[in-house]
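A single protein chain has been removed from this complex, and every other one stays in its place.
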Amino acid sequence: MQKILRKLAAVATVATTVLALASCSPGSQAGGEEPQNLTLHLAAASPPGNFTIGNWTGGDATLFLSVYDTVIHQTLDGKLEGGVAKKWEYSDDKKTLTLSIRDGMKFTDRTPVNAEAVVASLRAAMAGASTKANLTSIASVEATDSSTVKVSLSRPDASLVPVLASVAGAVGAPAVLTAESSKLEPVGSGAYVLDKAKTTAGSVYTLTKNPDYWDAGAYPYGTVETKIIADATAVQNAMLSGQLDATSVSSAEEAKQYPESQFSSGPTPPAAVGGLFIVDRAGSVVPALADVRVRKAINLAIDRESIQKKLIGAERGATNQMVSPSGETFDKDLLSAYPFDVDKAKSLMAEAGYANGFAVTMPSTPISLRFESVLSQQLGAIGIKVKWESVPFQDFYAKVLGRSYGMFFMFNGLSGSDALDLNNNLTGVFNPFNATTPELDALRAAADAAPDAKQVSAFKAINKYLVEQAFYAPIIAGEGVYVVKKGIEFTPPVARGQNVLPFKPVSK
Amino acid sequence: MIPFLLRRVGAGLVLITVVTAITFFLTYGANIPVARNILGPAASQEQIDILNGQLGLNRPILEQYFAWIAGVLQGDLGRSYYTSEPVVHALASRLPVTLSVVLLSAAITLTVSIWLGVVGAARGGVVDAILQGISTITFVFPAIILAIAMVYVFAISLKLVPAVGYTSFDHSPGQWFASVILPAIILSIGGIAALAAQIRGSLVDELSKDYVRTLRSRGVSERSILLKHALRNASGPGFTTFSLQFISLFGASLFIEKIFALPGYGTYGFNATMQFDLPAMLGVTLFGVGLVVVMNLVIDIASGWLNPKVRMS
Partner (left out) sequence: MTTPSIGQTTDVGAANAPKRIGAFRRIISTPLGLFSVIILLSIVMLGILEPVLRGHDPNTAELSAINAPPGTPGYFLGADQNGRDIWSRVLASINVSVISALIGSGVAVAIGSIFGLISGYIGKRLDGVLAWLFSLLMTFPAMILIMVLQPITGGTYQTMMALFGIFISPGIFWLVRNLVIGVKNELYVDAAKVSGLSNRRILSRHVLYVVRGPIIISAAFMATAAIGIQAGLAFLGFGSGQDANFGTMTGDAFLNIYRAPLQLLWPSLFLALMNAALVLLGNAYRDALAGPQAVAPRQKKKQSAAKLEVTKPLEAHPQSAEVSASARAELLSVRNLRVSYPNLDGTRKEVVKGTSLFIRPGEIVGLVGESGSGKSQTAFSILGLLPKQAEVSADVMNLAGDSLLQQDGKLLRRMRGSVISYIPQEPMSNLDPSFTIGSQLVEGLRASMSKKEAKETALALLARVGITDPERTFKSYPHQISGGMAQRVLIAGAVAPRPKLLIADEPTTALDVTVQAEILDLLRDLQGELGMGVLLVTHNFGVVADLCDRVLVMRDGEIVEGGHVRTIFRNPSHPYTQELISSILDEATVRTDPELVGVKEHK
């Protein structure tokens, strides 16, 4: 369960199961103590898999990205800036990316972080099961000298640079990159080191600060301890008893559980878009879904506003687009494309020859749970009979990739990069039938190759196409709510679960 | 005594073999998409096949079973599919947590039950009514609800003990105690009523026996009759009940560990099950049954020692 949650909904605003929590250790209140001595207590709902580059499967990558530095960095507000590569440059045809590696960095085993190490790491990521799909555009990686890496692409790929700011861009010491020991004893050059003595796999992970990190000043906490707390009730107990000081909840209403005298809270930017992924657009399992009128009817039948207000209790967040509402690609004008209109939906169904509706089976997961009855009702109103099939969490990937379902409800996390998000929604588990159209392929190729100035409009065109063709029936990109204990200042990041940068002790 | 113990060890080994074999064949034989789950949705079929080969999951199940058995005999339970941590290490590091809670709980159960049982047998009336009341309450409210209530009162409101987490004994005995006492008490509640009733019943049975009348006829004090003679003879059935409770304590620790986020072997088993981490699941099963066998043996020895017939045979 946790794996899927991590991957697909770690940052979902509505999934209460996956949380990044933080706290000051008892007695280390941000009073007079030096920040270096402060401990930040993070908690996660499930234990991470292993730390090997290319194999990290968690959605919350805080642990992983604290140990490994990445080629590119993403700031809290989503901007990309230099990381291991202090700068990067595309060739004019956008098929060669040149990375200039920062000088003087060292891995925690004292070996230098140089171009060779970056090349080795990227190669490992290109082969790694979890990162491979995001790096398919890379044809080859070479070090031209000790501080320059040349990445040759088989096609222009606008999502590559954002990808290099994520787990796929992690840089590890070549000697242990994919060795067996890397699973639990990673060697990176990140802001923290995994303290093996204070770590018990599956229950507690302790990070201690890496004083040699080139940007060490950005990380005020000397120690970061992540407890694994699977039970939501236990998380709530831990928060209330003062053992944990921060959590994220699904609504402001829920945040009221935490007294204002001890906790402060505020909204976080949308971290995931949830909705129906109408993946069988070729109609091989559910023939009706091949008809764009049916897909549009589905979009029209869903009362997004009502779900957002009542089910999520959010102020805003209803959406019909898969990109982040706060991003540049998001198109406000498109929001009126699918008003809640059952009559129109019914007539579209009739036009498509499904006046009497059809039956569809969707997987029931912990994430879909609270949406199921609403969706059954609203789709039922236009004759679509939904059967929810309870899927053991562990079987979800296999079932979806095995093309068992014509459509399913899921959340997909937002990375802060529209290019990357659009790409993710068209690959892997979100496009198991590999359904595409020549028009879409052309639009994507154009966008990847577009010069920087024209990128936004090019991706807007893709977004518009996806909405008009009703590839999805997005429902909600709701804001989440963070709760932190007094004494901690939390800056909501665009992409959650990447590092501990959002946490700062309140300065006095 | 020795042949008796050998028989019990033999039965224990059979139990371990049977249970682990059942678990092995049911889980390994269930065609769980292990590799897909490990590698995630983006992995190719080729990668999945390679991983299946590395994990040995493409071999015939009997071959896998014998490989597992061979490993067990060498003290190797394999490695977790996910973290690649040896299962033996993982379980060894979690065992102190579970044992802390379970043994403390067993001690509480035993002490309180004997006290209640003796008082109940000797006094009847009010104590009986109290016992009945307690046992009804514990039957009526599932442990989960009691646990929630107690956490709320003692951890959240009064802040006497932590709500989650475990501190090891080496680190701080005081904090260790604080971190396990509430889970231990909650674990005990269900068992106390049953065991106290059992002890009380056995004591009442013993007290109606002929030898008690004879002892009374010789002027032996009621106190001695109750605490020395009847209790000693009632301890047999009491131990049987207690040993069964001990087994269920290990099961119940699963709930408790989750609610208190204790990194015990129940939590480990829960995560392993949720991830289909087969070696870890098997390891948990083996350890669980092994613990049961060891504990039963300890209890057998204790109750055998109390029973001269068994002791001297």
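In order of appearance the chains are A and B, and numbering begins at 1 in each one.
Rule of thumb we're sticking to: a contact is a pair of C-beta atoms (placed from the backbone, for glycine too) under 8 Å apart; a residue touches a chain by one contact, two chains touch by 3 or more.
Everything numeric in this text was worked out from a predicted model, so none of it was measured.
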{"item": "Touch criterion as defined above, residue of B:9, B:178, B:220 or B:301 at the omitted chain", "value": "B:220"}
{"item": "Residue, one of A:336, A:356 or A:390, that touches the chain absent here", "value": "A:390"}
{"item": "For chain A, the residues touching the chain missing from this view", "value": "1, 16, 231-233, 236, 253-254, 256-257, 306-307, 309-311, 313, 364, 366, 369-370, 372-374, 376-377, 388, 390, 392, 394"}
{"item": "Chain B, residues in touch with the chain not shown (by the definition above)", "value": "11, 14-15, 18-19, 22-23, 26-27, 30, 32, 124-125, 128, 132, 135-136, 139-145, 148, 198, 201, 205, 208-211, 213-222, 224, 228-229, 232-233, 237, 240-241, 244, 247-248, 250-252, 254-255, 258, 269-270, 272-273, 276, 281, 284-285, 288-289, 291-293, 296, 306-309, 312"}
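Assume only the chains that are shown with their structure count from here on.
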{"item": "Centroid distance [mean C-alpha coordinates] between chain B and chain A, Å", "value": "40"}
{"item": "Residues of chain A touching chain B in the complex", "value": "1-3, 7, 46-47, 49-50, 55, 57, 129-134, 180, 183-184, 200-204, 227-231, 233-234, 237-238, 240-244, 393-395, 397-398, 400-401, 427-429"}
{"item": "Residues on chain B engaged by chain A in the complex (per definition of touch)", "value": "32-33, 36-44, 47, 51, 80, 82-85, 90, 93-94, 148, 151-152, 155-156, 159, 162-165, 258-261, 263, 267-268, 270-271, 274-276"}
